[in-house]
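Left out: one protein chain. Kept in place: all the others.
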Amino acid sequence: MTTGRLEAFSDGVFAVAITLLVLDIRPPADVRDGTELWRRLGDLWPHYAAYVVSFLVIGIVWVNHHAVLELIREVDRQFAFLNLLLLMSVALIPFATAVLADYLSSGGGPAHTAAAAYSAVISLMGVAFGGLWIYASRGGRLLVEGFPHDELPRITRRFVVGTPIYLTTIGVAFLSAGVCLGMHALLATYYALSRRGGGMARPAGLPR
Amino acid sequence: MTTGRLEAFSDGVFAVAITLLVLDIRPPADVRDGTELWRRLGDLWPHYAAYVVSFLVIGIVWVNHHAVLELIREVDRQFAFLNLLLLMSVALIPFATAVLADYLSSGGGPAHTAAAAYSAVISLMGVAFGGLWIYASRGGRLLVEGFPHDELPRITRRFVVGTPIYLTTIGVAFLSAGVCLGMHALLATYYALSRRGGGMARPAGLPR
Amino acid sequence: MTTGRLEAFSDGVFAVAITLLVLDIRPPADVRDGTELWRRLGDLWPHYAAYVVSFLVIGIVWVNHHAVLELIREVDRQFAFLNLLLLMSVALIPFATAVLADYLSSGGGPAHTAAAAYSAVISLMGVAFGGLWIYASRGGRLLVEGFPHDELPRITRRFVVGTPIYLTTIGVAFLSAGVCLGMHALLATYYALSRRGGGMARPAGLPR
Partner (left out) sequence: MTTGRLEAFSDGVFAVAITLLVLDIRPPADVRDGTELWRRLGDLWPHYAAYVVSFLVIGIVWVNHHAVLELIREVDRQFAFLNLLLLMSVALIPFATAVLADYLSSGGGPAHTAAAAYSAVISLMGVAFGGLWIYASRGGRLLVEGFPHDELPRITRRFVVGTPIYLTTIGVAFLSAGVCLGMHALLATYYALSRRGGGMARPAGLPR
């Protein structure tokens, strides 16, 4: 299988999952006056916050997924299976986001539990992503020709560094759900914009 | 990253968001006779109106997004991030549409609030779109080779002119929700059909 | 704009709309024993029937849409706008399907109304499709080079013949909702399989 077909299918799943996030934000019902509607729309802030963070998280994974596929020359059976596991964890994020948004403002125990569950799903995705890369790159198994093998450790670090941090956020969730969500926001932004975190820089020695 | 991959993913988000609009139109429940069903289907007019306008709005942004990507030669990290913010605002439109449709026929305060919130989401999208273009074009940063730089001010005007008008509709919402929605409909149609508004005319001097 | 980009976006909308049809089939709730669940699943037959017919209808429009785009060389502003109107009517079909399925088995007046409303939405789609083709082909406006102009009347007939039949089904709905749905099923199957109805045969004289 060429990488192109797998990429098109994966892009479809990423695009649907990221857009389904909005279905969790529901219009307030039974509002009688204008001021009350503003207040009720304002009360949805946990849903907006969770929406923004999950949108960034899925967006960044999409970018990194693309970066991985740029570096491999073909797809084998095991890679397609691991990719399916990754997509399975990505498609779970709208559910985890809905749980978090529902309980984020509850303050007490449910907020901690919801944030921990959210972080667990993101961690699962991180593990699946790392596993996909390690399978593809171990011994250069599926790497493109001309891949600069001395850069492999650096690139692997870039692709797996997220997972231990994501696991840490599970613990942070029990201290503060808000801080936990903030960490995910910061991580995603850092990954998106930093030269070190992101996945868009091709290794220098790689032929186009 | 090539523009092609980013375009395919963005197209996916646009297509899902525009099609999810229909989920807000729900069949009337517990209807006993045929005439009542006609009347109840007719009562859904705010949902049809909001559906049509939001469909046009997202459709036009899609066209303009395509026009921008035609004019740039490659995508960098910051552009991909700004594009994600644009998609985030586009994917919010089904929610804003549902709020507007729910309260459009209420007449009083909630209709004004809902229309203002709707206009605010559209404005957000306008700002994100303008920001994307300004980032890409400032100093010719990401523009294709052969881009006719003396046409840049004209093109920039074309891409950012929507935003101040969208912001105006927030104010109009407090006068009349219906007029506000009508303005969005007119704007979208004008953008779609006018040579000046739309995004499909390539600058004359640009090589194919 | 090339036809490719418009086709990709349209394909996305077709694919999402056709798959959203399933959301209208909801699992029976509060069932206590196995036989009751069989019966309750059986009671959903109007939903299955409407699902199958609408799936075929959208599928055939997708095939014909592809056929049109094969015959035109480029997309202008007006064509893109008309295409958006077509997609708008296609994306409404899941709503019309839900209304029909909810009232098909009611027997009396609501069934007739629901079937008429369903047929009206399909007719709208037929009109939008016909308009798209007539705009593109009138005077050869957007047709590919080498298009065999003496075949134009035959092809136009093929693309617009559905609309008067669809309009007829609105009337049939008031006689029998079931017959009306059956007609849509037959029409879609005929369009799909017949050499005369379908859109997949390229005019003989057309260069690949």
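A, B and C are the chain letters, set down in written order, and residue numbers restart from 1 in every chain.
By our rule, a contact is a pair of C-beta atoms (placed from the backbone, for glycine too) under 8 Å apart; a residue touches a chain by one contact, two chains touch by 3 or more.
Just so it is clear, the structure is predicted and the values come from calculations on it, not from any experiment.
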item: Omitted-chain contact residue, chosen from A:Ala114, A:Val127 or A:Leu143; value: A:Ala114
item: Which residue of C:Phe14, C:Tyr103 or C:Trp133 touches the chain not shown here; value: C:Phe14
item: Hidden partner interface residues of subunit A, rising order; value: 1, 5, 8-9, 11-13, 15-17, 20, 23, 76-78, 80-81, 84, 87-88, 91-92, 94-95, 98-99, 102-103, 108-114, 117
item: Touch residues of subunit C, complete complex, unshown partner; value: 7-8, 11-12, 14-16, 18-23, 25-29, 31-38, 41, 51-52, 55-56, 59, 62-63, 66, 189, 192-193, 195, 198, 200
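As a working rule, only the chains that are shown with their structure count from here on.
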item: Interface residue identity across copies subunit A, subunit B - same or different by half; value: different
item: Computed distance of Cα centres, subunit C from subunit A, in Å; value: 36
item: Interface hub residues of subunit C, defined as touching at least two other chains; value: 16
